[in-house]
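This is the structure, below, for whatever I ask next.
Every protein chain except one is present and positioned as in the full complex.
Going in written order, the chains are labelled A and B, and every chain counts its residues from 1.
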Amino acid sequence: MKNVCSGRCRFTLVAWATASIALAALAAPSSLSAQEPIKIGHVAALSGGSAQSGEAITRGLSLAIEEINAGGGVLGGRKIELLQRDDESVPPKGVVAARELISKEKVVALFGGIDSPVALATVPVVNKEKVPYMGVWAAGTGITRNGAEPNFVFRVSAVDVLVDVKLLDYANKKFGSIKPGLLLVNNPWGASNETGLLEAAKSNAALHIVGVEKFENADVDMTAQLTRLKEKGADTVIIVGNAAPGAQLMKSRERMGWTVPIVSHWGISGGRFPELAGPTAGDAHFVQTYSFFGKQGTIGERVLAALKKKYPQIKGPEDIFSPVGTANAYDAMHLLAKAITQAGATDGDKIREALENLSGKYEGLIKTYDHPFSKTEHDALGPGDYIMVRYDGEKIVPTQ
Amino acid sequence: MLTSAVITGLGLGSMYGLLALGFHVTYAVSNTVNFAQGGTMMMGAVLSFTLSVTAGWPLMSAVPVALVACALWSILVERVAVRPFVRRGSNSWLMATVALGIALENVALFTFGRDPRGMPPNYLTSHFVIIGGLKTQYLQLLIPLVGLGLALSLHAFFQHTRQGKALLAVVQNAGAARLMGIDVERITTLAYALSGMLAGVAGILVAPLFTVSSTMGTLFGIKAFAVAILGGIGSAWGVVLAGLIYGVAEALVTACLGSTYTQIVSFSLVIASLTVMPNGLFGRAGVRKV
Partner (left out) sequence: MSATRAVVAGLALTALGVFIWRADNYQLYLLALVGLTAVVGVGLNVLLGLSGQISLGHVAFYAIGAYVVAILTTKTSIVFWVAWPLGGAAAGAAGALLAVPALRVRGPYLAMVTIAFGFIVEQGAVEWSGLTGGWNGLIGIPTPSVVGYKFAERQIAFLVVILTALTVWLFARLEAGPWGTAMRAVRDCEVASQSIGLDPTVIRTVAFAISAAVTGVAGGMFAAMSDFISPESFPFFQSILFLLVVMIGGADRVLGPLVGAIIVVLLPELLSWLAQYRLLFVGLLLLVVLRLAPGGLVGMVARLSRVGVKDRYPKASRDVTAMLSAAGDRASLVVKGVSVAFGGVKAVANLTVAAEPSRITSIIGPNGAGKSTVLNLVCGFYHPDEGSIRLAGRELAGLSSDAVARACIARTYQTSQLFGELSVIDNVLVALRRGRLSFRDLLTPDREPEQTAIAQSLLAFVGYVGPLDRAAAALAHVDRRLVEIARALAIAPKVLALDEPAAGLDPGDTHKLGKLLQRIAAAGVAVLLVEHDMKLVMAVSDHVVVLDAGKKIAEGPPTKIQRDPVVLEAYLGAQLNITRDRKTPRSTGTTVLATKQLSAGYGGPDVIRGIDIEIEKGELVAVLGANGAGKSTLMSALVGLNRPIGGSVLLHRRHIEVLSTSRIVAEGLVLVPEGRQVFPELSVIDNIRLGAYRRSMADADVRCERLLDRFPPLKVRRRQRAGLLSGGEQQMLAIARGLIAQPEVLMLDEPSLGLAPMLVENLYDLLSNLRDEGATILLVDQMATLALSVADRAYVLQSGSIRQQGRAAHLRANAAVVQAYLGAPEPAGDRT
């Protein structure tokens, strides 16, 4: 090294001192007492392109937490406190955030976000740390079906494999489709559904998938992919992708003058699809777990009213973006609170067992849950809970 | 299918070309670029959307205001993130402009919102001609024309105005330009303003084709930089031509191989062509001085 020992020595010290101070600040212990709130973590995309999904989940969680706290909290009056971290849709960031919430903040349970890769990367962490994880959006099949024993990952959301069955079934029943073509976004989510759709097609001998095409989120012209599907004789197009590329797809279809029916996963509901896709937006039929449009149940009315009150920019159902995120999160939070009460403790293993054996019915927003989870089934929603809808202007209306 | 690919490719290509022209003017004058040029493009799109849709201004006034804002932002970038570093002979302007770009993108995220938005239909997007069995929007035909038109008017600006010629003079010999009494710092500011405007125009033009969002500029900016490099960043016509070539090549790869291979193929081509021609396709090698 250079001959400036006194200088170098000094900044060696400075370097280590910086490290120690920083680590010490992070290490500040937090002890728990009976009256302290129960901390619940939420790691999701709060910035970047998927930021809206994080906001939608936050709304659902906050609403449910307010209701629970107003009702006296859990475990003898302890309030629930929500801690949020941004994963920027990047898996390593999500893992760091999850570890921080678990180790430093000692959260009792974690909620996830829209990104399947982040959820998949977080799964090994929560299983190792024995902290229950509630998926409320990411539909990747492997998230709950991860092979761990015991498994701490639960989900109140759609599951790709089940949605895929539903989509093909719907295309077949509604449009008489026997030769569907697939048009999937080139990312993990698209890959997950490619597997799921091809698998689902095997169960129906009359149905034959004629082609699989991919697109990028930034693509503006999808006539090439559509033309290839058309040439292969596709009679329906099943799409998996978000609102922006989905809209480009509808525009390309319209430019070709092709009137093929479109059946879609729920990604297109994550943004302003009608605005982006233009006049043919209504041609796409897609899956949802819940719709705030149409006749609402008592819970639906209550949640809608609470949303309007809490978020003044919400005037009606058309202002609720990404409704599935809000609805799933709302129900999941209530289910978790019930499990904590039933477990009588904040211990992760006990909560997991309580979730797997949840007693009594819970009348939720999406449905009435009766024993939603079991030791082998960690998904609360199944194909029967999915509804098919389409856009009518800015409104979402059921098609069945 | 190929017709459509070529039309889309020409449209996107001329947008890459416009952005790349922005890289070119600042690089030629000052040997620096705003690395976050994609952010400026996003700003153009977001502002014109906000002013025309959210605030309800007529496009006639929304567009110029957005363009002026882009120019001002670009000048700010030069003052804050480029000039201080150049002055002390540092290359850190590259990271500094990236830093400002990150900040801009996030400010847009919080003010504009997280939701990608779509421009409402207008005359240019709702009228069609049928080409090769495809409805082709007037706008799609217009974009390459505007792109080329802007390149031409830039050319005219350089050839026929006093400031334009002063700019060229600085490009060719900054020392001699000073001796003509040309204020090189002011010309650099002018170049940055111009570069911001070009990015703004690109943003406004692609907005109806794409969606408007705070993240729309990032990848676009990187590709435009690839185009600028490929064209030989010192040559104005080179970068415009490289933009068109890149756009069409990209669209053809997408149409023939599927868009999964677009990035691999196009970026491999960039590396390959720079290996063969280190000064870009249309750039000129400098003389080695010892």
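The rule is simple: a residue touches a chain if its C-beta (ideal position, glycine included) is under 8 Å from a C-beta of that chain, and two chains touch if they have at least 3 such contacts.
These numbers come from a predicted model, not from an experiment.
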| item | value |
| --- | --- |
| Interface residues of chain A (partner: the chain not displayed) | 1-16, 18-20, 22-23, 25-27, 46-47, 51, 84-86, 88-92, 95-97, 99-100, 102-104, 117, 120-121, 123-125, 129, 142, 186-192 |
| Residues belonging to chain B that touch the chain removed from view | 27, 33, 80-81, 84-85, 88, 90-92, 94-96, 98-103, 105-107, 109-110, 162, 165-166, 168-169, 172-173, 175-183, 222, 225-226, 229, 233, 260-261, 263-264, 267-268, 270-272, 274-275, 278-280, 288, 290 |
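We adopt the following convention: only the chains that are shown with their structure count from here on.
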| item | value |
| --- | --- |
| Averaged-CA centre spacing for the pair chain B and chain A, given as whole angstrom | 36 |
| Residue ranges of chain A in contact with chain B within the complex | 47-52, 55, 186, 213-216, 218-221, 223-225, 227, 243-244, 247, 254-257, 271-272, 275-278, 321 |
| Touching residues on chain B, where the partner in the complex is chain A | 1, 4-5, 8, 12, 106, 109, 114-118, 120-121, 128, 133-136, 209-211, 213, 215, 219-220, 251, 254-256, 258-260, 262 |
